[in-house]
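Quick notes on the structure that follows.
Moving on, here comes chain A:
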Amino acid sequence: MLEIKNLQASVNAKPILKGLNLSIKPGEVHAIMGPNGSGKSTLANVLSGKSGYEISGELNFKGENLKKIPVEERAQKGIFLAFQYPLEIPGVNTNNFLKTSLNSVRKANGEKELDTMSFLRLVKEKSSELGIDEKILSRQLNVGFSGGEKKKNEILQMKILDPKFSILDETDSGLDIDALKIIAKGVNSSRNKEKSFLVITHYQRLLDYIKPDFVHVLSDGKIIKTGCSELAQELEKTGYKKLN
Partner candidate 1 sequence: MKQQELEKTKEYKYGFTTDIESIRAPKGLNEGVIKFISNIKKEPKWMLDWRLKAFNRLKNMKEPNWQKPKYPKINYQDLYYYSAPKSTKDKPKSLDEVDPKLLETYKKLGISLKEQEKLAGVAVDAVFDSVSVATTFKDKLTEKGIIFCPISEAIQKHPDLVKKYLGSVIPITDHYFATLNSAVFTDGSFVYVPEGIRCPMELSTYFRINASETGQFERTLIIADKGSYVSYLEGCTAPMRDENQLHAANVELVALDDAEIKYSTVQNWYPGDKNGKGGIYNFVTKRGACRGNNSKISWTQVETGSAITWKYPSCILQGDNSVGEFYSIAITNNYQKADTGTKMIHLGKNTKSKIISKGISAGNADNTYRGLVDINKKAINARNYTQCDSLLMGNKCGAHTVPYIKNKNHSSIIEHEATTSKINEDQLYYCNQRGLNQEEAIGLIVNGFCKEVLQQLPMEFAVEAQKLVGISLEGSVG
Partner candidate 2 sequence: MLNFEINSKEIDKIEKISREEKDFRIKNLEFFKTIGFPNKRFEDWKFSDFKNIVDNNFNELAVNKVSNDISNIDLLNDFNHNYILLVNGSLHSSNFQYEDKDKIKISSYNNNIDYKVTKNPLVCLNHALSENGYFIEIKEDYKFKKVLVIYNYFTEDIKNKILNNKNKIKLNKNSELHVIEYTVNKSKFKFINNSYEDIVLDDNSKLKNIYLQNNKSDGFFHKFLRNKLSSNSDYSNLIFSSGLKFNKLDIECDLVGEKAKCNILSGLFLNKDEHQEIKTRINHLFPNCKSFQKVKNVLSSQSKGIFQGKIYVNDIAQKTDAYQLSKALLLGDHAEFNSKPELEIYADDVKCSHGSTSGSIDENSLHYLMTRGLNKENSTRLLIKGFLNDIVEFIKSKSIKRFVERKLEEQVNGY
């Protein structure tokens, strides 16, 4: 699914990722943990195609080099990023936005666009699955949403767009346990042989609910350790410092 080789990324000539290697196969869930400033969010941004980074190294998604592909085409190809800080966009209705977005993804994949009725049915289904109050969808995109609502909205968008590869950038930060369960449920119910996930997190807590196949430790722009889910528990006990 995703092949990253010797990925280097810098902002204003300041290196952040310094030779990162990562390979994710279909159906796998990978977790990336690491202290603040280790480059976790930069990795998420680089994968989504955010501008402002100077990049070198290999970045392949399903055998295709991502580097030249713009943000929206990556999204259309099935890369989804759940933002750490989802943006508030005043004046834009959430439902309206979701529909436009879903249809542009469908169109790019040669699928038929959904009409309003079937779209609303889909939204209803997915939001009740996640236990999200539909009312927030008639509000402006993330405007005035609580932290939890914003994160749930991200997961709902993930469910609706049905991506092949999802990146969750610290989706668990600032959530209470109930919200955390909703998020986990959203991910777990989507897991199958074709779909892969990259869960970026600071704490092991989320990984109690989303069992990863692999756990990587990111430090100073490189993966310094890889293990299975037990590694996360170990880290929780010892902290990151011991690893250095």
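Going forward, contacts are C-beta pairs under 8 Å (C-beta built on N, C-alpha and C of every residue); 3 or more make two chains touch, one makes a residue touch a chain; residues count from 1.
The set was built so that all candidates are chains of the complex that A comes from, given by their letters.
Note that this is a predicted model, so its numbers are computed, not measured.
S.K.: Any idea which of 1 or 2 touches chain A in this complex?
M.R.: Among 1 or 2, contact with chain A goes to 2.
S.K.: For a test of understanding, state which residues of chain A touch candidate 2 in their complex under the given definition.
M.R.: 48-51, 70-72, 74-76, 79-81, 83, 86-87, 89-92, 97, 100-102, 104-105, 108, 140-141, 157, 161
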